[in-house]
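Structure first, commentary second.
Other chains dropped; remaining ones untouched in position.
We call the chains A, B and C, going by the order they appear; numbering starts again at 1 in every chain.
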Amino acid sequence: RADERAGGEASTPLSSPPESSLRLMLDWYVNPSHGPIIIAQQKGYFRDLGLKVTIETPADPTAPPKLVAAGRADLALGYQPQLHLQVDEGLPVKRVGTLIGTPLNVLMVRADSDIHQFSDLKGKRVGYSVGGVEEVLLAAMLNHSGLDMDDIEPVNVNFALTPALLSRRVDGVTGAFRNFEPAQLAQEGVDGRAFFIEEEGVPIYDELIFLASTETLDEKRPLVSRFMKAVEQAAMWIVNHPDESWTLFKSYDESLDNEVNHKAWEASIARFALRPAAFDTARYRDFENFLLDRGVIKKRVPVERLAEDVNAIGS
Amino acid sequence: MTRSLYLPLLRLILATTVLVVLWQLVIFFGAPRYMLPAPLSVMQTLVTQWGLLWHHALVTLGEIVAGFLCGTLLGAGTALVLSRWAFLRSTVLPLLLLTQAIPVFAIAPLLVLWFGYGPGSKIVMATLIIYFPVASTCYDGLRQTQTGWLDLASTMGGSANRQLFYIRLPAALPSLASGLRMAATAAPIGAIIGEWVGSSAGLGYLMLQANGRMQTDLMFAALIMLLVITITLYFTVDRLCRLAMPWQPDHAGRYALLNGEMT
Amino acid sequence: MPPPDLRFESHTSDGLWVHQARLAFGDRVLFDDVSLSLPAPGWSCLLGRSGCGKSSLLRMMAGLSVSNDAHLTMVDASHHPFEQRIAWMGQQDLLLPWRRVIDNVQLGAVMRGERADPDRAMALLEKTGLGWAARRYPQTLSGGERARVALARTLYEQAPLVLMDEPFAALDAMTRLDIHARACELLSDRIVLMVTHDPLEALRLGDQLLIMRGSPARIERVLPPEGAPPRDPTTASMSRHHGELLTALTELSA
């Protein structure tokens, strides 16, 4: 810990920096959505920039932000809609980078079901994972099609989205990722039909973002900045070398090597943020308004409290 | 009688106070609010959200009670069967052990898929979680019967079944009670895991929900409801077990054991 | 099963024979090829030094496990294996703490799934002087009271063969005299084998006295004073027999 702090303070862009360690907590087990991080690790981009990154995975996606806030990790992966809630509840975290800058969330139904448009969901069971805002997003989409929550039966399936759909225990699932769940369904010989969330009345947002603690950010900003640089390099390299990148990705962990991941990888390449550090103020303001209107959060906060461009301030 | 009923309650209240003080201390020494809310704010939530909490608590209570009953009946039944037919034991016991060694939550997703998202899967989960502890304590209890009693019973021409029911079973009651008390604290855990894996109502559902929304005070309020359920269940079971053993010293007064008998 | 040994037929025409009883714990042979006969009806008293194998013999006769090197054959008057019911009273009272005294007495009926007969149980308790304790739990009884409950439980069984292991050891002299009379009356039509350490008791009750002695042990048969049991312990004949028996026991065990 001491060497990390020393590294953080002593670093200057010019001299080759001493290696500093950085603990990153993913939102979930390693999957193709984490591509740039894994590639940066595998290609040694972090090392080149003097970072020694350790990657940890939780079982509960709501834990990483808390652990960052508590100083147990330096960076965590989170979701933008979630961030608004967390800040509203006083969690000292903010967005410092973007991994995937578009929504991935879709509402999936089976292609062989009788649900052809969103309003067909009336009277159906919809599974979701508790992410905090998923119900809100679902409600917004339903309102958009002239329905409300009472018209469906929501079931918390706690991240087992595909099996729930496959076994027909539910008619649709929300919170599915458009790059991953379709591939998973296809693997089992089932076609899915996706309703894209942004087409059903939800403002566009960043799906996967990096979070850091506001309390230690000043100290860690140079490290975070370097981290983003490496992620950027990796994202670029993936776009340039789609096939090679898959080979490199699956070499991270032998259990990654399967057909579903391969398909998902191909579907993910177009989704990676090419400018991870860059930050769009309007997106955060609009989404905050959206949540405020629905009473999910209680108050408005300055956008700077929610997110920042680590390269814009300091260093 | 009344005194013996109120005294444990008083102690419980004392214990709770100690716990709350500890809790406040932990907060004082820097557990952040978003991980551990202050007792007071939890109390507030308990009052303001009472309707919601009560509604979900009822759902969970039903699952717990059903699971407890199924689990103890199955567990005690297995123990009886195993001690009645000893040859079964050699194959069934390892099988039981194998199934117990599988963490319930590892197969929880499977259970949900088979038993649906309704109370069924939660009851199954609660049943599973207490089944083995109950079966194994009961079985251990049933094995430790004083052999003299069994000898006597067999000279009287007592069939194996009657020996089981009239000798082994009453002799094992203290062990059974021990198993049931433990089951009373484990059954709620089973129901909550079941709700976490998939549900649309219940305290576990509420806790997950609140956790996702960072409403830690609501989450802890739900936890407190769960605690109250668990403790009520425990004391009910404890009392019933005592009532089932009127010859035991706890009941008959401490001087009943003049002749050095087993208590 | 070996053929019945005809030697024994000579001294009683009716009753029960135990043949080729053998008991050993590992290398230690307690008795081997021991035989005895019990008259029916009749009361046999078994005496012998502590640890010579009396309780074990009774257990073996009751069909209970003792050692893996234990064996005996029991045949009745017509040389058939004896397979009738046996009432066994162990050296310990073995009262069940969760059954009230009266329910302990009726345990046999419960065990066999028969209808219990509370009146008879109560009558037996009265006879053993414990009518007042019928509704108590056995834990609250004194040692002698417990022994009497165990006796009542044994008497409740209506088995043709009654095996009793020191049933009266925990009773005072007076109560004992009383109970002797009752037991004699109640068991007059059974085959009774009783282990006892009190020579006077044996002389008072026995139709025959069996003395177990030696290593490996053998069983000697001694005849009691004339007269029908229970005999008056204060007669001269009893005193003489008592003296003789004591001397015999001392010699034998030397």
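The rule is short, and it goes like this: a residue touches a chain if its C-beta (ideal position, glycine included) is under 8 Å from a C-beta of that chain, and two chains touch if they have at least 3 such contacts.
Computed from a predicted model, the values in this text were never measured in an experiment.
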What are the copy numbers of each protein chain across the entire complex?
A x1, B x2, C x2
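In this text, only the chains that are shown with their structure count from here on.
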Using CA atoms only, can you tell me which chain is the most central one in this structure?
B
Could you tell me the distance, in whole angstrom, between the mean C-alpha positions of chain A and chain C?
86
Tell me, which residues of chain B touch at least two other chains?
none
Sequence positions of chain C contacting 2 or more other chains
none
Chain C contact footprint on chain B (complex, rising order):
146, 148-149, 151-159, 162-163, 166-167, 170-171, 173, 245, 247, 252, 256-259, 261-262
Inside the complex, what are the residues of chain B that reach chain A?
32-35, 109, 112-113, 116-117, 196-200, 205, 208-209, 211-216
If you look only at chain A, which of its residues touch chain B in the complex?
60, 62, 66, 69-70, 85-86, 88-91, 127, 130-133, 153-158, 160, 163-164, 167, 169-170
